[in-house]
Structure formats: C-alpha cells, structure tokens
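This view holds just a subset of the chains, kept in their places.
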C-alpha cells in the first residue's frame, strides 16, 4: 500500500519540523519522502502528497506564513492542490496555506500574546474521510495559532464539514481557551477532493507510543491513505 | 614592525582626547595602558587600544579568575575537548560526541531583557555549532530580583519572551528552566543559557587559523553598530543608571541563525573548513586574535570587504561591533568558490576578507590605511593576570544549629507559598517549544532531571541544572560541592551516569574581597567534588561585576551536569507515581538545619554546613541507577531546596495523589520539622510499587539507609507520628499553591 | 532626493487585537481613564533610491500592500507618501 506513496516536504528558510516529519514518515510508515527547497519551481511527477512542515519560515516576519506563501515553489503547490493532490500544512504550514489562500481564514497572534507549548485535548472529525468524532490528544507549539475567519466563512466551513479538528476546551464565546481560536478551530479541510488539510497541532510529534503518544497517527493515516482504520500492521510501530 | 612610526598611527586617533582618555574609554587602567606601551614599544592607535581593551577585558581575558580555574579537573578518558575551545566535548561511544557549554548574558539582559536573553541563546547555539555539532537541546537558569520589585515582571516576561522567540524559531527544544528570585538580583538579573549538540567524533572543528595562505571568510549577517564595546560593558558594575552605559543594543535574528547553522553544517560535511569561530563578545576582534593565537599564525584582514549595514562605520566600529549571527572561517583557497555557493543558497553573506600569514602578526587594513599591526600571541599571552585578594581561610565546617531553631510544618508550608522560587514553572516552560526534535523523553517540570534522546543514537542524555546562591553565600566551598553532588544524584534518577560538567560563575566584583573569597572557594569546592566523582569540567563561563551600587549578587554558581543513559526506556517521572505506591526515603537523616530554605534567612552568621561525602554520593547514585534500570523505581525527587516537604509536594502535584506518611521510622517526635525541612543530608524520596521495595532494600544493604515513610493515597496530605496526625491538608490546596501562583503573581502586576 | 513611503497596516474593527487590549488595560491603570479603544497596527517604511520612478513605485507599492504587506481578511492599509 505504501509503495506508490511519495510525499514531498517543502523546506522554507527556517522551517524546522521537516526533519521530524521525514523521520516519522520513514520510521513509522516506511515511506521515502523527499525534501524540496522553496526556490524550486517544479515537483516531480511521482509526488503523491505535499507537506508544508512546521517552523518559522522567514522568521515569521511580517505575518506568520506570509513571506513563504510567495515563495517560488508555492505556485506549483497551489496548482497541484487545486488539482486535488493531498496537501498537508502543519502549524507554520497551516499558516502558509491560509496566506496562500488555499484555505480560508488566517492565523492570528494567540489571544494571550504568548507562545504556547502543551498537549491539548481535541476532537477529530476526519479530513479526506469524515467519520464519527474521535477524542484525541495532540501537542501544540505556536504563538500565532488563533484561527480567525468571518462569520460567513465559518458558517460555510460548518456546512461543508470543513472543520476537521477542534480544541475541546472553549471559553464563554465558544473560542478556544488555549489560544482564542474562533469556534475552537484547530484544523480545517478544503480543496476539490477534501485534499487540503491545515492543522495547528503537530501530529508528527505523537506518532508512536515511544513519543508523547500515538494519536497523531490517525491524522497522518487519513492524510496519507485517505482512511483512518486501525492499520497497525502497515506500520512498524 | 617596532620601527614603524608612531605618527602614522596617531593620525588615526581622535586628537581631542589624550591617550589616557582613550585608554579609559577602552576600559583599560593606566597600568594596563603602560603595559601596552611597553609591550609594543610604541603608542597604540585608537583602533588598537579598542582591540586590546576588549581582549583584556575581564569578559575575554579571565584576568581575575584564570589562576583559580586551573584547579578544575578537565581531563578524563572520555574528554575529547576541554576548556579553551568554544565548548567542551565528551565521547559517548558509537563514534559520537556530545558538545555542551553554558554561557551568561546577564548585563545585556538587564538593559534590554528580550534582546539580551535572545542573543544569549543565539550565542550559546553558535558556540555549539561552530564545533561542528548540531544542537539538540537548550536549557536556562534565570535569576530575578525580589518579586515585589516593580521591574521584575517586565524583566521576567522580556527574558522569557526573548528566549522563546529565539529558541523556538531556531528549532531546538528548550527542555529545562531553573528560576529563582532574590533581592540581591534587583539590579542585576541573571540569564545563563545552556546548549548541547551532537557530532561525529572525527568531525569536531576548532577555532584555529592554520595554514599559511589559507583564506579568511566572513559569513552570516552584516555588521552594524550593535553592542560596540559590549565586552567592556560586561566587565563593569552598574552604577546609578544602566542607561548611561548603553551601546546600541544587539538584536538577535534567529531566522538568520537557523540558516547559518544549516549552511555551516553543510560546509563542514563537505570538509571545506579548516578552522572556524563565531563572533561573540568583542566580535571580529576576538575571533581574529584567538584564531591566530591558537594556530600561532598571523592574519591579514581588509575591512573594506566586511559586509556592512552602514557604510559610514569606522575601522574601530567594525572591529568592535557585536552584531550577531556571524562567523569567521579559515578555508583553503580552492574551496572559496564552493563556500560562496553554499552561503548564497541560504541567502547569507560570505566575504573573503583576508588570508593567513606565517609571521604571527595581525594586520588590519581599512580604506587605504593600515590601522592595526599587532602580534596575536603578544596580546593574548600577555593579558594581565590579577591575583585579586581573598581570604584563604575556609569557615570552619560543622556547627550544629538544630537547637534554638523552631519551625513548625504549617509555618513552613505557609512560607513556601510566598517563595516564588519554589513554584511550578509551567508559566515559563510552556512558552518554550520542548517537543520539537521528537527527542524529549522526560521534559520540563516532570522530574528533577530531564532526559533527551541523542539524535541518531540509541543513547540519551540526562541533564540537571542547579544553583543555590543562599547556600554558597553561607559557605561557598561546601555550597559548590553540594551542587555537583545534587546534580549527580539527579541525573542518576534517570538511570544516567554523570559524564561531564559545565558551569557558570556569576559573581560580583572580584575587586571586592568577600566576593573574590567566595569565587575562589566556589571554584575549589567545584574542583573537589568533580574530582571525587571523577566527572570532568569541560567548559564554562565566568560573569563578574554583577553588582549595583556596591551590592553584589549572591554567589551564583550554576552547575549543569550531563549524564549519559544507555537505556533510555528506563526513567522516572513524578507522574509515574501511582495510587498506593510506597514513599521511600533513601539516604542519611539530617541532624541540623544549615542551609534549609525554611530558616536560611534567619541563620546567625558563621554557620556552616556539614560536608557531604563524595564516596557516599557515588554509592547512592549507583543504587539509584540500578534501581531505575531494574525498573524498581517509578518516581524520584532528590531532596534539595525546600527539604523533604517540597519533594513530597512535587510528587503529589505530578501524580495528582495525596500522601499518608508516618515519620516515626526516621525521627523522634520533636524532630519532625527537621526531617521535613532540613537540606543538610543527601536524601532522595522515591515512589515505587510495594512489591519492589525488598529488591531495592537489598541493593541498599549496609550501604545507604532506606526507610519506608508511607504511601501515596487519596485526597489528603497527612503527616503522622506513631499514628498521631501532626499536619494535614487537602492535597489540592497544596498543589494549587504550588502550581499557579507564578502566573497569578505576574498577571496581578 | 530619496523618497519614502509609509504603509500603515491596521487590524479590522471587529477582529480581536490582544496587544491593543493589553495596552488599553495598562493605560487605564496608569490614569488614562477616558480611553475608549486601543488598536495596534504596523508601519512599513520603504525608502527608495533617488533614481526611481515615483509613479511606478506608487502603483507597485499599492499592489504589494494589498497582496503581501497586509492580509485583507483581517487588515486594512493606507499609504502615506513623503518627499524628503
């Protein structure tokens, strides 16, 4: 099942989670991802998945993800994503997807104005495949993680099952306690085939029992295989 | 060279100032100025004076501490690089080495806490990756003034924000913080940053400008007017107002640093580099002179090629700027083109600014003038060495202060509530990414020592970062010894064997006899303890003149001890303590209060702590390691500041359980407070399942006392003596006090 | 000779601005009790070399202000040009 899968991980200046992601794809899924520098303009034809990793591309200067969204490689990423290629943005990658307008909304400075690194409880609704809500725990690490979009956009996301992941703990307005994200949104899905997924938490940091936990596997499996069954046998760990 | 006319130099000087005034500006005393004239046989130029002033500053020359530091044990079979290089390196087997150091950035962090702390992190990271190692963890030790002081929240938020912004962006986990508050830091907060990296043993790089005719490359960010004469500033006390001593503040750019890391590691991997050093304190000056001196070579440098932010900068500015994220590399001429390609790929400057010469002379050229002509060796090897006065007599050890001190448990609990140094640090540590790298096995606040997997290796390192200013103030030598002993016990609770130490000596002015006395004794104590455990000290930093208006800080020796764990699947965590686990105390019973947090401020002067025995510590550490590796022990806390009581609270907070104790097994009724609050004996509190106790007791037999105190259970914290309740409190009340007040306190200011 | 353009980027009215909220709180505490609102935005000061074409610059700057310097989902921008 994995032999046809060939993910590309895009590396921007000061991306810093690309190695973690590559390690998990290799060790847990036996995949051979390739790393692609942001100045490239073309992705080879055998690429089946594109991942924008976490980090601080361009130092988060101006706005998180804004400068990276204008990188040369992003024209190609946009073209393929709009064509239906599975595309995942994690943390800074999510910010880039929004700045590149591949996903609606924007990620603003956390409401408490601080960076926050913790493990949060969330509900996962699925991306390429929707399913019954599942409670999972995932680590977050960001300063600009407050998802924001206008009410009309949020309504549309709700109607189209575009909200893939929400934080469980809300304030009185229904926004996330941990960072102020509107409607507790931690991840959204879009694109012609529900193929573009943006997430603030880091699934790659919880991809084995030897790490913080393994809940991230559900999300990675959905993204890689388009389904979320307990495919334990396909994974080494 | 000597016959070169003085006139050609003095034309470059600002004629409105006398030479003496120039010397003063450069931070040199008149005697030092005369020494320079004698050494050179002529009057130095203004640029030369600036250079020598920086090189001879306390910060760069260690003129007050060097003589004493030579007592530290620095070698051992596993030591690959000891003090003298950018960082120390230890062989961890499998062809790998770990490289680590701790560095202070105290003065800059007081003037501008955010940038000061951020650039402190940047500096220590460069010290690690200049050695060729990829950094994989950061830690920090922070000291602030008393909590009620108005500037403290501003300083704390600034420092924490600065560390977060730099470390998080650079992409290395910040795995541990040691934070405390005391009025002696009111005018001098401390920021000590630690970093550790890993490298293939044979790929370690050194800061040496070897190979005549090799080229000198400047790589990284451009040079601006940042922090000119920062090294001199860091070698002075603060007078009335820190504002009067403000060079342009250095601003850190972690984005550039991350690119510099990747570019340098790529250049190293392609074996394109002969020698390399980062530009830290005293910038270009320090790297040029140190690299030349280490290789006994000279360098010919043309400043016209240095990439500048502002073209109007003078030679003096360029030589003394402390702009961040820059490195000096010595490379073979044939490799220059490829190196330029690499740095360009990462969007960084890379300029060929000169070459290595065989005559030992550093010649610097700027806009048609030769502005410097100095022998590197002459300047460095002839830096002044001061034998600052100190009192050699060590305060007598062992004076019991058991009698007359009376603390009841309830009062002690109450006092901990007000002591922010004892609080849970989640407010701070949650602002640092401590998960990145997938290597954090035991992270911040969940055990005494953290445990981090070494990338590309099966092994892990355990880190313990400790300091105890109040105890070192009472008795610097025993205070220093205990820090190393405590740290050794802490890494042992993660199943790790101590392999190396780095340290930061943060003290007041060495010209102040009591301060110099403490400094000397602290180094001696560190040397004794490290020797008795056979753990080498491989790197460190000295930060002196931390005083304001004649008031020095507490003698703050920060020890970071690194342990190596071969089997990182065995470890302890507070949260691994489970309902009905036994609480077990390992170690001797204290018989006095010296150094105990609960009473330390009220101690009569001249008291001294009981000396801990190195052999006993070795024995305890070995038992702990065995107990952890045999999976007998789930949770451990080395009894330190706050005594047994604080260790109990930590375990309750981490496990969410109450505790039911009867202390009759370890002390008579009237010594309950002593047992709970004293810090005077090496002890470790453990939680473990009932059925494993016998096996641990067997390990301890005839070596280390072991006593069962009770069990973890329910919602209450109850201390009994022969069944009679002495103190009880809802565990949630205790935990809440321990866990939240740092954040609440800051919010309320 | 040289020409400066200032791009002022402000946060749209109904978007929470945590820095503004924090500053307002502190200003009120320091005695500025009449404050109705505080909003924090960005300025980007762009200096050109003397020899460029001012008209061309202005239209280019408008374009980048819209698609790079501000994010229209949450921000507005204004240009202030200023000869020296």
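Going in written order, the chains are labelled A, B and C, and every chain counts its residues from 1.
Following the convention adopted for this analysis, a residue touches a chain if its C-beta (ideal position, glycine included) is under 8 Å from a C-beta of that chain, and two chains touch if they have at least 3 such contacts.
Every value quoted in this text rests on a predicted model; they were computed, and no experiment measured them.
Copy numbers for the complete complex, expressed as a formula over the labels shown, read A x1, B x1, C x2.
Keep in mind that, in the parts below, only the chains that are shown with their structure count from here on.
Distance between chain centres (mean CA atoms), chain A to chain B: 36 Å.
Each chain gets a centre from the mean of its Cα atoms; for chain B and chain C, those two points are 41 Å apart. Centres computed as Cα averages put chain A at a distance of 30 Å from chain C. Within chain C, no positions touching two or more other chains are listed. By the touch criterion given at the top, residues 161, 164-165, 168-171, 253-256, 258-259, 345-347, 429-438 of chain B touch chain A in their complex.
Here chain A touches chain C in the complex through residues 62-63, 66-67, 70, 99, 105-106, 108-113, 146, 148-150, 180, going by the rule given at the top. Against chain A, the residues of chain C that register as touching in their complex are 15-16, 18-19, 22, 68-69, 71, 73-74.
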